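Yeah, one chain of the complex is gone here, protein chain that is, but the others are all in their spots.
When the chains are written out, they are named A, B and C in that same order, and each has its own residue count from 1.
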């Protein structure tokens, strides 16, 4: 499975009573599917998977699968704290049509999450998974770091295809690229350092920013691939303000920015709160500037 | 509901295939119930609630309720990431006989967890809960801190009875005591600072250590209440080595220490790994020393 | 040398042109000397020693020695980054009349500051010092932590009399007390946790707060020594707001609070800036409340 390019994590719409809103989901996902992105991740961190139960997750996958065209990678987040639950979620996602699964590290018992624990966990999941597995390191959310050496050990597993590294530590990304075989695909997750990440050898990126301004993100990728470094660097810097706002406001910011960009993905589920008026004004300005640019 | 005294978080036994083991649970909980502790917490962090699904949780509560005698507080952990799921878990726990619920802060979306978010979340849960609610701040695990000011706002809710603060920051505990009405009961969760916590005014403690050496922990509480400060201080210091080992080895350490103390609570669920031979030797020594002392 | 009681770190006055102001120093120190404190520290962190050169330091010690009455411990801060400079500063301070020296850990090369490095550094200083040496751990400023085990090794040196631990981690203080012989005197440095620190066995405290409200700090110490725990706990809690402001505003806050209390110690040396008007108003309120109390 080729993972070169730009992917977006898709938000999960809820209605005014905090219930999964499949109609809104279909409407929004059709918009995403009509754009230029390489592929999509549903039920990732930005998909509020942490706020949904298994039954809701299954319905969301099913609805998304009906809209996302085959031929573009359809990746489903199936990370869970227990190995058992991660395997179960992975199998269900594969049954429901996932092309691959993105499995966030467990992180609740932070001090116990050694390299060995990670290797056993991912090996068990990959052994059991009917579809390729992507590792997923998101230290800002989990509070743990998947060590480069553990990735190196896992990268030779025939059913582990790559990973998403959400942190902006470019040295760690370079290390991941250098420590793994060429067939292992490292995807960046930080929109403020995407250009630098591509420089050090990642094959692509999964960016909330790409859900909001897909054309600009694809252009950044293409410019870098074409070695048009000055243009890429300049575009990256134009993307930074919106990237920072999305990072700062989180899921609520992504949903607000999408509304500004014309996509209705609802509001975040409680306890998350919608973005303040001030935040919306900042987002409107940042999105507006990039649309003029594009 | 009176929460003065020493409580233990009870571990959840699993069998060799990682399945909930209710027979072992009953055997272990009968041992706990025959001891001197004031009350019990099931499905807390040390109960591996984060590794269990809702159906397993319900069965564990039911089995525990059948063993824990009425008249001693039977507290159930019902923290979830979404407000909706926390309310649902709370209602089910109350239906199954919980005397109170201990609701860990959400923490997945760390940067969004403002004081306002916490106040709304806990207010919604307390409004919906049939039984008293205890707040639960465990920064080392969640990566977020429930601010003292937010606790101050929540402490006047008629259905919020108190809180567990797992951190060892004695100044924060003193602040919590000073900022809340006398009816709001602050429970300490750090076994290395229990004596100092009692000095600054907490009403009791919930300690994994108390599952392993209940007599010593109750004695520490009693000595302090009787103003026998020199003896309390000395006993506290004797407890520190085992407290540190339990803190360092986590759930696996608790289960290994219990086995040393004669209680079979099985091994932790994957991805958690059992304690190494070296760790067991350290635990054996530390438990042995305290049994001689007692 | 007995170090039981309450000590204050004395600020170093500068004039409007940032020059050492010995007249102001004498005036201020006479005020301190007329109060109830057990002893004094000059050229500590709050004495802005880090902003002074060796020649200024010597003149400040000399002027202070002329004012501080013999019979009350006169302690001089002589911590330096190199062992050589720390020894030299220690010898000069002893020549100028210091009763003891307080030697802050080096911390510039943070990652190299192992337990071994600290043990060698302090052993060399103590071997060379004509007067007793106090270790000084101030992690918030140095970014390094002097490990309890290193203190345990150093505590048996005949010329190391004790230490100041500025952190508020009460478990670490209890550990220090438990790990060192009774003759080794542990002094607390955190005003918000002084009462809890005394509970776990420290012999006294060195507090910027004590420069501003010496009577209240001495009372806190006395109440605890007399086992009047409820009164001590209540007084501690009254002291917290001013303690927090002094901690938050640093040296500039100490100098502003002293002016409010009637002592002219000038303004901090650049790059430090004076406290804002808003900060002064907060300090005035907090000092005022405690003076009414006292």
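The working rule: a residue touches a chain if its C-beta (ideal position, glycine included) is under 8 Å from a C-beta of that chain, and two chains touch if they have at least 3 such contacts.
Note that the coordinates shown come from a computational prediction; the quantities given were computed from them, not determined experimentally.
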item	value
Which displayed chains the unshown chain touches	A, C
Residue, one of A:50, A:200 or A:258, that touches the chain absent here	A:200
Full-complex contact with the absent chain, from A:33, A:240 or A:273	A:240
From C:50, C:128, C:218 or C:234, residue that would touch the chain that is not displayed	C:50
Touching residue (missing chain; options C:130, C:248 or C:288)	C:248
Residues from chain C at the interface with the omitted partner, ascending	18, 45, 50-54, 81-85, 106, 108-114, 116-118, 120-121, 124, 140-141, 143, 248-252, 269-273
Touch residues of chain A, complete complex, unshown partner	168-171, 174-175, 178, 190, 192-193, 195-196, 199-201, 227, 229, 233, 236-237, 240
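Criterion: only the chains that are shown with their structure count from here on.
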item	value
Per Cα centroids, the chain farthest from chain A	C
Centroid spacing, where centroids are CA-atom means, of chain A and chain B in whole angstrom	35
Gap in Å, rounded to a whole number, between the CA centres of chain C and chain A	50
Chain C, residues touching no fewer than two other chains	none
